[in-house]
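So that we are looking at the same thing, I have put the structure below in structure tokens.
All protein chains of the complex are present and in place, except for one that has been dropped.
First chain written, first letter: the chains are A, B and C, and each begins at residue 1.
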Amino acid sequence: MANFVSRRQFTVEWSQCDPAGIVFNARFFEFFDWGTWLLFEAALGVRPPDLAGAFGIVGLPLVDAGARFLAPARFGDVVELTSQVSEFRRSSFDVEHRLMIRGELTVEGRETRVWAVRDPANPAQIKAQPIPADVIARFRET
Amino acid sequence: MANFVSRRQFTVEWSQCDPAGIVFNARFFEFFDWGTWLLFEAALGVRPPDLAGAFGIVGLPLVDAGARFLAPARFGDVVELTSQVSEFRRSSFDVEHRLMIRGELTVEGRETRVWAVRDPANPAQIKAQPIPADVIARFRET
Amino acid sequence: MANFVSRRQFTVEWSQCDPAGIVFNARFFEFFDWGTWLLFEAALGVRPPDLAGAFGIVGLPLVDAGARFLAPARFGDVVELTSQVSEFRRSSFDVEHRLMIRGELTVEGRETRVWAVRDPANPAQIKAQPIPADVIARFRET
Partner (left out) sequence: MANFVSRRQFTVEWSQCDPAGIVFNARFFEFFDWGTWLLFEAALGVRPPDLAGAFGIVGLPLVDAGARFLAPARFGDVVELTSQVSEFRRSSFDVEHRLMIRGELTVEGRETRVWAVRDPANPAQIKAQPIPADVIARFRET
């Protein structure tokens, strides 16, 4: 039973490219962030700015990220970004992002994020919290 | 009697350049923001993250900005950024930024910012407040 | 007879916002750049990466830019960006950008750009060139 997949299409902008004429690598991590917010919006039906309030969390802080760059993405290329939770654990989860251009896999990304709440013992700190079962359930494709 | 001038030197990074091999225009407005924080730190002796707390403001929101691009700034160029308040008004002020490369004026920028506090009648809103005279005084070069 | 207007709708991303929770000012100049490319694509029927080749130019270098920030743009806000050439001169032109959020004008921007070719006398330099009449004509709304 696969998890829900969000999809977004966009075109590579001049502002995202470097002197080699291709998307600067850090921009892909920005795209992954777009993908994760969209995925949670699509799965949970909550607008991104309302996510924290709706679930009593401070956010979904990133603890690990990575990418494989298989081919360059150029100015004007049309990108299909798909994002999917590949694994839910007790209080953290992995998101996989795939960027396709003209049907070819161009960049693969992954993020590990935490379901984080304010620490009641020390409100200046955050701490991981178990992900509610009904949140996880809403990511299951039906 | 001129106002205090802050100075910062930095080198143009690959990540700041576009496919034309020159600094992408939006990056200059990021540099201007760096300049304004540095200027206030230098004039007031307060670290940027402590500025709001030290003066009971919510920040220095930008209401107008502009730039003239006289020559390109290229990867590896050494930039001298100078920033200066050109005019204090009752509750707003103008900052002028100049970027020099190899002694030539490359970009001129200006920002208009507001001395802003949380509105006591509606804490979700901010409102302009007169700039304290002793703040203005500390920008005068002696 | 007004000039052609391009329109783009997008949602403010987390990655575009600063610690005040609003779009960081430099990002608006990135949005203006998106708007200008889109405007030229819509008016001239040429994909952005093909623009230089199709017209024998090196690009549309920016010589002046500015913005008025009338209200904050927040994470999740839906932005309507309209872009329009407000004036064509012999070899330069002005583009006006307007960002509307919930029907309210939020940011106004302007760019002055040059129709630029490689200098035949010195290919390392660029120089302004008269904008072809048929280019200007295609921006007239019919």
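By definition in this document, a residue touches a chain if its C-beta (ideal position, glycine included) is under 8 Å from a C-beta of that chain, and two chains touch if they have at least 3 such contacts.
A quick note: this is a predicted structure, and the numbers were derived from the prediction, not measured.
Student: Identify the residue among A:Val5, A:Ala42, A:Leu62 or A:Met100 that touches the chain left out of the display.
Tutor: Reading the full complex, the residue touching the unseen chain is A:Leu62.
Student: Could you tell me which of C:Phe75, C:Phe93, C:Trp115 or C:Phe139 touches the chain that is not displayed?
Tutor: Answering carefully, the residue with contact to the hidden chain is C:Phe75.
Student: Spell out, residue by residue, where the missing chain touches chain B.
Tutor: 13-15, 30, 33-34, 37, 47-50, 74-76
Student: Which residue numbers on chain A touch the omitted chain?
Tutor: Touching the chain left out of view, chain A contributes residues 20, 24-30, 33, 58-59, 61-70, 72.
Student: For chain C, which positions touch the chain that isn't shown here?
Tutor: Those residues of chain C that touch the unshown chain are 14-15, 17-21, 24, 26, 75.
Operating definition for what follows: only the chains that are shown with their structure count from here on.
Student: Can you check how far apart chain B and chain C are, centre to centre, with Cα atoms defining each centre and the answer in Å?
Tutor: 24
Student: Just give me the whole-number Å value for how far the CA centre of chain A lies from that of chain B.
Tutor: Using C-alpha averages as centres, the distance is 33 Å.
Student: Touching at least two other chains at once: which residues of chain A meet that condition?
Tutor: 14-15, 75
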